[in-house]
Structure formats: structure tokens, C-alpha cells
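Here we show just some of the chains, and they stay where they sit in the whole.
Letters A and B name the chains as they come in the text, with residue numbers starting at 1 for each one.
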Amino acid sequence: MIAKPEFQPSDPNFETRCRDSFNRQPAMHLIGATISRLEPGFCEVELIRRHEVTQQHGFVHGGMVGMIADGAAGYAAYSLFPADATVLTVEYKLNLLAPADADRLLARAQVTKFGRTLTICHMDVIAVTAEREIACATGLATMMCLLGRPDAPRK
Amino acid sequence: MIAKPEFQPSDPNFETRCRDSFNRQPAMHLIGATISRLEPGFCEVELIRRHEVTQQHGFVHGGMVGMIADGAAGYAAYSLFPADATVLTVEYKLNLLAPADADRLLARAQVTKFGRTLTICHMDVIAVTAEREIACATGLATMMCLLGRPDAPRK
């Protein structure tokens, strides 16, 4: 309901930095999630339905819905962080609105409030079929900026 | 802080029913999660760390932590449901307390309030190593009982 804020990323190289970080996450590879859109303060993560990510009714598992929502929120926030920082999920809350009954899910996260330490994001997960788009989840996440911590695997 | 409630399951066959349902979830197979303990109103889901479920720092991915927490809460609630019902996650909220830096995670969910329609669960995720157990996440979930809906894949 509040107008979408306009953000100026402090790191001009934010897109490569976010995509590289996402690609270093084996868990996102495992489930088959990809970043489908990235803007300063906004990230969309796509998940294609295949048997391996479903639950007992054949819909995409709610845990997978949460996972791509959290992922999108993390990179929406991370896109605004300085180059030498990493991102940490403090907490998130998700309401599941409808079964994720679609061939394709899009988790969209938008930064609502950007702060030096904490950044708050709204998240929506959309189930996309040929005929329609329906909201299957909505939520809020609090992300933390850790300065001077490399966003890379431990050696 | 409130004493753990004692629950009498309405379905004496609750354990088989829960384990069968869990096993019908391809997503839990994909990530390698299993039910390690099940009691009326309580469920523990175990996840062994392997490369495929980690994030960029080598810890278990926060989305995986959320997924097993939500799964544990679902079956903690489902254990108390009548035999002809299915379970739906209405919403959950998770605080990530520490990196999931351990070879083994245990997501424990306990029903706090059982209701005919809505059941509320507390969730804790514990990172277990040879030396110690630390809480890596804590949360709350609202589960819904859908009567007369089979808990099985659509044909």
C-alpha cells in the first residue's frame, strides 16, 4: 500500500555480486531455483515445478515456497549492501495463501525499509500457469548486513 | 515456559499415518530429511549436512532450516488430527539464531495449542555436533486441519 521506494545501490557491481553469491549456494541448485529478475532493492527467484520439489498432493512443497521467498528477500536486501558485506536472515514470516499448484513459481521480494544494519523486505510468491497468476504466499523478512565479512565459502 | 501439554491422539494409528504422509513428500526425499522421533503432538525431523543442502558459507541453508521446521510442525499437528483429515500450513515465523554449522540438524516441533480447526506449534532447530547442541532457529507455526480431505497425491 506504501509506494515502492526507489533505491540507489551503493555498489554499482551489485548485479554480478548477487548472482555470483546465489550461484555459490548448492541448496538453490538442488531445488532448481534461479534468479529471474534483479533490481536495486528487488529480487525475483523462479522455481519450476518438477516431481522432486512437491509434497503429497503434487503441489510445490510449502518448504520450497518458503525457501525461494527467503532467498529472494536475501538478495533484494543484498543488492543494496556495500561490496564488502554479507547478508544474514534474522527472521521471516510467511502466510501460505493457496496451494502452489502451478508449473512455475515466482518469489518476489521488495525492500520496504533499507537500513545500515537491518533491512526489511516484503515477499510474495506467485503461482504462474498459462491462464492466470495467483498469489500463493506472502510474507515479511528482516535481513542483516554484516560489514567486512566475505560472502564466500570458508576455506 | 508453559508446561508441555499431554495429548491423546484421536487416531491410534497416528504414527503410521504421519510417517506414510511424510514419505509421500518428494521434497523431503530431495533434501534428505527424515522423521527421527514422533509422539502425539510432537515431531522431530532430522537433516544430515551434505554439500547439496548448504549455502555460500558451507552451513546448512536457512531455507532448509525453515523447511524442516515447517515439516516438523506439520506432523506434530497432524499426529493429533482425525484419520480422515489432512494438514495445511497457514503461516509460520522463524528466527534464525545461529549459523546451522553442524553435521546434523534436528527440527523439533511441539503442539502448544490443539484446536478443531487451528493448531499452534512451537519449533526449535538444533545444530548437533559431537561436542555440543546449539539452537540455530526458533519459531511458531499455525496449522489447519482439513477434515474429509485425503492426505494423498491427486490422481
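We adopt the following convention: a residue touches a chain if its C-beta (ideal position, glycine included) is under 8 Å from a C-beta of that chain, and two chains touch if they have at least 3 such contacts.
All figures in this text were calculated on a predicted structure; none of them were measured in a lab.
Peer 1: Given 2 chains in view, how many copies does the entire assembly contain?
Peer 2: Here the complete homo-oligomer in the file comprises 4 chains.
The rule is simple: only the chains that are shown with their structure count from here on.
Peer 1: Name, in rising order, each residue of chain A that touches chain B in their complex.
Peer 2: 21, 24-31, 51-58, 60-64, 66-68, 70-71, 86, 88-96, 151-154
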